[in-house]
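Let's look at chain A:
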Amino acid sequence: MEFVVASSVGALTAAGIYLILRLRAFAVILGLALLSYAVNVFLFASGRLAINMPPILSPYEELTYSDPLPQALVLTAIVISFGMTAVLVMVALGAYLESEDDRIDLEDEAEEGDAPGEVSKL
Partner candidate 1 sequence: MNHWIIAPVILPALLAPIIGFVMRHDIPLARIASLAGTGALLAIAIGLFVSAGGDPQVYYLGDWPAPFGIVLVLDKLSALMVLLTAVLAMIVLVHAVATGWDARGWHFHALFQFQLMGVVGAFLTGDVFNLFVFFEILLIASYGLMIHSGGRKRMRAGLQYVVINLAGSTLFLFALGVIYASTGTLNMADIAQRLQDVPEGEAALVRVAAMLLLVVFGLKAALFPVHFWLPATYSSAPAPVAALFAIMTKVGAYAIIRIHTLAFGPGVEATDGMISDWLFPAALVTIAVGAFGVLGARRLMPLIAFSVVGSMGTLMIAISAFEPTAMTAALYYLVHSTFAAAALFLLADLVISRRETDVLSLRPATVQNGLFAALFFAAAIGMAGMPPLSGFLGKLMVLDAMRAPGQMAWAWAAILIGSLITIVGFARAGSTLFWKPMAIKPEVAPDRDEAGSPGTGARTAPAGAAQIAPTMLSIAMLALLTGFAGPLTGYLSDTSEQVFDRSGYVSAVLDGGPVATHPEAKPGTPSDDAAEATEGSYAAPEDGEDN
Partner candidate 2 sequence: MLTRLIPHPLLSIMLTFVWLGLVNKVTLGNLLLGLVLGLIIPMITAPYWPDRPKLSRPFTVVRYVLVVLWDIVVANVQVALMILFKRNDDFRSEWITVPLELTSPEAITVLAGTITMTPGTVSATLSADGHAILVHCLHTDDPEGDRDRIKARYERPLKEIFE
């Protein structure tokens, strides 16, 4: 079981990294999504694996429970990365709409004359 989880994390990580190394924003977004899957499982696994011992205290019997702390951490991490992804998606969309393509790279600074200060005013 442990190896299954570990290798899955590895696979997700590798895929995510490959995708964030692409040139288009959308691929990068996909990559980051995979990476956050990967890291969530990784963080979860840091509490070690347990089958059918969810940390829901049972009123009726003495039980062993899986480590609840990493689960809580992963929950927080999931929520945060959701917020981040949302912002990322919007920024990517904004960058695309403001320019002609959704490339992730910047063009050469030197050519650019447009400076902070002459931007859209309210």
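Criterion applied: all candidates are chains of the complex that A comes from, given by their letters.
In the analysis below, contacts are C-beta pairs under 8 Å (C-beta built on N, C-alpha and C of every residue); 3 or more make two chains touch, one makes a residue touch a chain; residues count from 1.
Please read all numbers here as calculations on a predicted model, not as lab measurements.
Here chain A appears alone, and the candidate among 1 or 2 that touches it in the complex is 1. Within the complex, the chain A residues that touch candidate 1 are 20, 25, 28, 32, 35-36, 38-40, 42-43, 45-48, 50, 57-60, 62, 64-67, 69-70, 73, 76-77, 80-81, 83-85, 87-88, 91-92, 94-95, 98-99, 104, 106, 109-110, 112-122.
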